[in-house]
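Only one protein chain is missing from this complex, and each of the others stays in its spot.
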Amino acid sequence: MSGVGRSGAGRRAAGFRPTVAEALAGLVLVLLLVAAIWPGLLAPGDPLAVSRTEAFQPPSLAHVFGTDESGRDIWTRVVHGAAESLRIGALATAIGIGLATVLGLLAGLGPRWLDFGTTRLVEVLFAFPGLLLALLFIVVTGPGVLSSTIAVGLATAPGYARIIRSQVRRTASAEFVEAARVLGRGRVWIVTRHVLPNVTAALFVLATLGLGQAVIWVSSLSYLGLGAVPPAAEWGAMLAAGRTYIASFWWMTFFPGLAIVAAAAAATVLGRGIQKRNRSAS
Amino acid sequence: MPGTRRWLLLRAGGVLFVLWASATITFFALRLVPGDPAEAILGGPGSQAGPEALEQVRREYGLDRPLAVQYLTYLGRLVSGDLGQSYSLHKPVATAIGEQLGATLTLAVCALALAWVLACALAAWSVRGGRVAWAIGSGLELVAAAVPHFWLATVLILLFSTTLGILPPVSVPGPLGVVLPALTLAVPLAGFLGQVMRESLLTAMESPFVTTARARGESEVRIFWRHTLRHAAIPAVGLSGWAFGSLISGAVVVEAVFARQGLGRSLLSAVQLRDVTLVTGIVLVVALAYTVMTLVTDVADRLVDPRTRAVAR
Amino acid sequence: MSEPVLRIRDLAVSFGGRRVVDGVSLEVAAGECVAIVGESGSGKSVSARSVLGLAGEGARVTATELTVAGEPVLGLPGRRLRRLRGGTVGFIAQDALVSLDPLRPVGREIGDTLALHTDLGAAARRERTLELLRRVGLDDPELRARQRPGQLSGGQRQRALIAAGIAGEPRLVIADEPTTALDQPVQAGVLRLLGELRDEGTGVLLISHDLSVVRGVADRVLVMTDGVLVEEGTPAEVFEHPHHPYTKALVAAVPAGRPRGTRLSAPPTDSAAERRDDRSSGAGTPTTPTLDDPATGVLMEVHGVRRVFHVGARDIVAADDVSFTLRARRTLGLVGESGSGKSTTARILLGLEPPDAGAVTLLGEPWSPLPEKARRTRRPLVGAVFQDALSSFDPRWTVGAVLADALTRGRTVRPGRVRREITELLGTVGLDPDVADRRPLHLSGGQRQRVSIARALTGDPRVLVLDEPVSALDVSVQAQVLDLLDRLQRERDLAYLLITHDLGVALHMSDEIAVLQEGRIVERGPASSVFADPQHPYARRLRDAVRP
């Protein structure tokens, strides 16, 4: 995105060559994926290995990111946390968007009354502060990674639902849909072959944008003591835990925070990139 | 115009439905949770309630009656405008909320305004400064949008209070106390608004009327403030309703960090104490505020974009 | 003759090494109207805009001389340049709907110019604004000043745009395609206005792709292609005796006043833009005119069709008692201003829109209103070509996919066969087979329109509904597409419903013409005679607009 110049350069850059920022973002995501799939490659250590004598050590050659209150190596934890955090982010987003797609399609394609009903429902969910939805869900199911993930999914669904609905509406009234009707295509065919695929493109963008947010959401829940269960090396939990010591040991929050920001930012950059290309392609 | 009246009716109906539904959802959600409200009523940490006390409390709050009955009586009261008695605060919910609402609204409104200022300022700056500035601008927005409230809050405290010592780390009466909390809420929001604006800003800056303006001899700055900004703002304005909701969520965290009065904190403690009536009450208020807010947004949208003439939905 | 308001010597503009304007030289004297004619990509706009230093991001502009009223423009510091813009040089862009800020009242836009280039006080500015609006021929200036472009009619807002352009009392006005977005009658008015400006002593530099537009106003015409000026002279000289082959082609391509069946498009090598497009050959020579055979069968009949839309509180009558017949090898031209109900009529014919009253029959059997299912089997008989070809293709599909889909229509066909038919089809519309693998987005306008024609031809239709098939195209490309359509009609005995706002096109293509206004057919008759003696005032206005 930062490659986007002022007048038109953005549109022109919408050829399929990635911008500098997008290249960087890609690199970050690749690293994250590696960390998520083979954490051992980047950090051979055990993220849970407690070493009381090494507690609260500032970044050094031995511990690039320093150590936390139990002398666990933060670099190792950040790397090994990637899987957990990304899974949380991905799952939450998936749930949110999945739910939203159903609602959005119902509203976008169904008859007026269904649209009205669904829109109202979405509005109800929307009227809830997202965090409250999450809180309620968690106190019902009890805290933990899974429940807070689902909670975040729930909390973010209404927002997605709105976007999807409008997207569906737009596509359904597009001229190429009319063209299909002239060719004698039926409703179902049009939905499956034209509407859905075109919406999916938008969904993908939403997903990338949502992923980072989901991680942040979960971290906020961890701060409220409702997030990941210790000693899981999950970024949000680390961030929340280290925060108590922020005055004395900055690195305990800085690096997990950095990871979150990097992940979210990278995802967003790519998301916007794809979006840009979609738009210029339609 | 009949169309308008019909629309207004639908709209009003929608609001009522939203309120009813949110109240119901909350009520039952909180009744599903483990943990006995009566226990919570008797004072939380380190206190153990005697059986009589619990019985007494259950009777007092009607917790011994079947859930359906409780729900109906609750709704009945609600219709007559009575939000009920708060378990944990030993006072009417209405009063409890009344005490807190002001603070949160102030915070939310300040944050919203601040977010807009930040977003616009950044956009303006990066529009003037050429590619590099543009890159920096969008970079900042990315990061801003990706910062968790609770973390940002602490960093801001360390910076402005502990290090610089120019702002109070916790809320104090008077405008000074609002600054940091509002800032904490505003920054991530500004990030979002900024990103949305930037997208449409690009489009606006490429549209012919900008050429016309240039050809008229307008300077880039004037063009930004008089023409493009407004176009860029339209989608962002549409988001403000959502933004308000997200601010309430943020308030839960921020009010805790800055020890600030407000619904957010009441909400958190109420949920943790299973204070059904209070939570429901707050949800109702927030839902109401939200629906009002979206209404306002629609109006604002009409102001910014007169083209939206057609009667909605 | 006095110091010209604009003098350009050897103007060259290039974007990152790519040269788009090369060695352009011209002069505009006070009270003179000079027109640059050329097609998109010819560099005419860039040349004109570089006078204002608005050639665009990353443009390198050089010239041995580029002076406005004696003042050199190149290398002028920003502030001075800005004083020049709007002050000494007024700019009028095309389509005021987007060229004026859609969010601001037009009065404000004019006021801004005044604020920038005069030292009038607020009150005086308001007065002047109203004056200007009156000057450009707008009724009720007080109201107009308060309205936004969206609330004004095309003509009104274009006039407002001109008012904003001349508010700084410029000595030179640059009008870039000032009439392109307008219906013909309105165009005439706007051009007249420009003429008046010129007569008052303002120098006018008129940019247009449309020769007929230039004809009326210009004192001198410059023809531009590929960034170079190829011909210069008075309109008469240029149009009657063009020298340069490109000019010849251009002139030949104008449909207005050319008899039915006359080939318009020039040989490919001469056509500047859209080179790849043209497969046909033998330019200029009139092909055999269609034999007028009354016995040709009736394919589609429209009886008293009516359609009303309820927008909010008020009703809009889009079609009111519309009746006509489509015959094989015959074209019915449906003309009218935008919003006159042309497209609604088309949609009803295509069975996309149910009529509130009346009926449409296809080959004698009912077609609309009918449940979609009953219609589906006979859908292949009716094809459609949409105005905006691009948006009529799913952005994610390649041309091949689009055509294959249209060919099979759900039936399972052997891929090899589909492939062959596609190639064949592309051939008929004059496209290379390899186009099949590209996405519509990356095709030229002409190619897209050809693809959508190809799609319309799948399933051997008897009737084609052509909704503004060429309005988005340059004149030479338009010529090629029109020729293609003409050829196809004769090869396949097709019946055309041609919807267009361009009378020239209508007259050239149609056997019969119906004039639509506010949903009613107000005038109809053989193309040859319909405008000989129009009864309806609106028809008369149209007639006057196209009269050279």
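Letters A, B and C name the chains as they come in the text, with residue numbers starting at 1 for each one.
Here is the rule we go by: a residue touches a chain if its C-beta (ideal position, glycine included) is under 8 Å from a C-beta of that chain, and two chains touch if they have at least 3 such contacts.
To be clear about the criterion, contacts and distances are computed from a predicted model.
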Options "Peptide/nickel transport system substrate-binding protein", "Sarcosine oxidase subunit delta", "Nitric-oxide reductase subunit C" or "NADH-quinone oxidoreductase subunit K": UniProt name of the undisplayed chain: "Peptide/nickel transport system substrate-binding protein"
Shown chains that the omitted chain touches within the full complex: A, B
Which residue of B:I223, B:V237 or B:A256 touches the chain not shown here: B:A256
Residues from chain A at the interface with the omitted partner, ascending: 48-50, 52-53, 55-56, 69-71, 139, 142-144, 225-226, 229-231, 241, 243-249
Residues of chain B (touch criterion as defined above) contacting the omitted chain: 33-36, 38-57, 60, 88-91, 96, 99-100, 153-154, 157-158, 161-162, 165, 168-172, 255-262, 265-266, 269, 271-274
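As a convention for this text, only the chains that are shown with their structure count from here on.
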Centroid comparison with chain B (C-alpha atoms), farthest chain: C
Between chain A and chain C, centroid-to-centroid distance (C-alpha), Å: 46
Mean-CA-position distance for chain C and chain B (Å): 49
Chain centre separation (chain A, chain B; CA means) in Å: 21
Residues of chain C whose C-beta touches two or more other chains: none
Where chain B touches two or more other chains, by residue: none
Footprint of chain B on chain C - complex, ascending: 49, 52, 54, 78, 82-87, 89, 91, 93-95, 98-104, 109, 112-113, 116-117, 148, 150, 161, 164, 168, 174, 311-313
Chain B-facing residues of chain A, complex: 1-11, 21, 116, 120-121, 123-124, 126-132, 135-137, 139-140, 142, 155, 159, 212, 216, 219-220, 223-224, 236, 239-240, 243, 246-247, 253, 257, 260-261, 263-265, 268-269, 272
Contact set on chain C toward chain A in their complex: 56-57, 350-352, 372, 375-377, 379-380, 382-384, 386, 388, 391-396, 405-406, 409-410, 439, 441, 452, 455, 458-459
